[in-house]
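One structure is given here, and the rest of the page talks about it.
One protein chain is absent from this view; the other protein chains keep their places.
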Amino acid sequence: MPTRPHAISLSVLESQYRIDRFNAAYGTALDAGDYEAWIALFTPDCLYKVIPRENHDAGLPLATMALEGEGMLKDRVYGITNTLFHAPYYQRHVIGAALVLSDDGETVEATANYAVFRTKPGAASEVYNVGRYIDRFILGPQGLRLQQRLCVFDSELVLNSLIYPI
Amino acid sequence: MPTRPHAISLSVLESQYRIDRFNAAYGTALDAGDYEAWIALFTPDCLYKVIPRENHDAGLPLATMALEGEGMLKDRVYGITNTLFHAPYYQRHVIGAALVLSDDGETVEATANYAVFRTKPGAASEVYNVGRYIDRFILGPQGLRLQQRLCVFDSELVLNSLIYPI
Partner (left out) sequence: MPTRPHAISLSVLESQYRIDRFNAAYGTALDAGDYEAWIALFTPDCLYKVIPRENHDAGLPLATMALEGEGMLKDRVYGITNTLFHAPYYQRHVIGAALVLSDDGETVEATANYAVFRTKPGAASEVYNVGRYIDRFILGPQGLRLQQRLCVFDSELVLNSLIYPI
């Protein structure tokens, strides 16, 4: 088979597939409230942050949610499901195709835009949180895992009501 | 060519492509009001339902729209275009990448998150219906067809105003 001009290597197509599928599974887990499945998407030494764009762009550390390591993820999930007093709401993720920034076969850096919609009981669905994921994935024996996900969201309003991960 | 670690088979990439393309065509047909094209995306023995998440999760059958078989799809389309008295509005679908759950080469089960935006004449666009498709596709000589699509949406509010398929 002669090389086509502008041919894209199969490994590039695979990498794109893996990440888009990962993000679909990520949204599905959170939207279903399946937090065990959500935790399983991270490496043990992960960093997970939900941070306003203003702070991120200015290099300010203040985050709306910041979890370091699997243990903190589990604590958060325990809080959500057992101890936090909160009015429940549904989430729905719609995530755009990822933009792979670098990929050395083991570590993949990528970004993807997302919109999360919220539906409170008895109310209409509404835009809740939009932004972009800034990610570092590790490709291990069980597929991709997130070593770092920053959820950089556009609204400066502090979301006091943020209960579930984004 | 040596096998790459974590290689993904070409048939998996093809399956993902087919479904994402299908969903893009599905949204395009509905958003353009091209209901003939919409019907052609289903098998003759299809099931199409728009159902609140609460009811779906609880196993309750009550659906906002339930159409069984090509004949009922055609009836609905006839109603939309000829007999239903309704204020028109535009729809716009933005659909996330599908998550393929099973694929035996003939039947594909998949899910995808969607957001449908509504625009009434003279008004701003708004979030209308968000949820996920739960699908069973049949791969036949003419490509994919939907044998079943459940549109499971997040808002408990009964959408009395729901005229067009989601």
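Chains: A and B, in written order; residue numbering restarts at 1 for each.
The working rule: contacts are C-beta pairs under 8 Å (C-beta built on N, C-alpha and C of every residue); 3 or more make two chains touch, one makes a residue touch a chain.
From a predicted model like this one, the values you see are computed outputs, not experimental measurements.
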Residue of B:31, B:54, B:70 or B:109 touching the missing chain in the full complex: B:31
What does the interface between subunit A and the hidden chain look like in terms of residue numbers? 4, 6-8, 10, 12-13, 16, 53, 94-100, 111-115, 127-132, 153-157
Spell out the interface residues on subunit B facing the chain that's missing from view. 10-11, 13-14, 17-18, 20-21, 23-25, 27-28, 31, 90, 92-97, 115, 117, 119, 121-127, 139, 143
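We take it that only the chains that are shown with their structure count from here on.
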Rotation angle (°) superposing Cα atoms of subunit A on subunit B, nearest 5: 120
Computed distance of Cα centres, subunit B from subunit A, in Å: 25
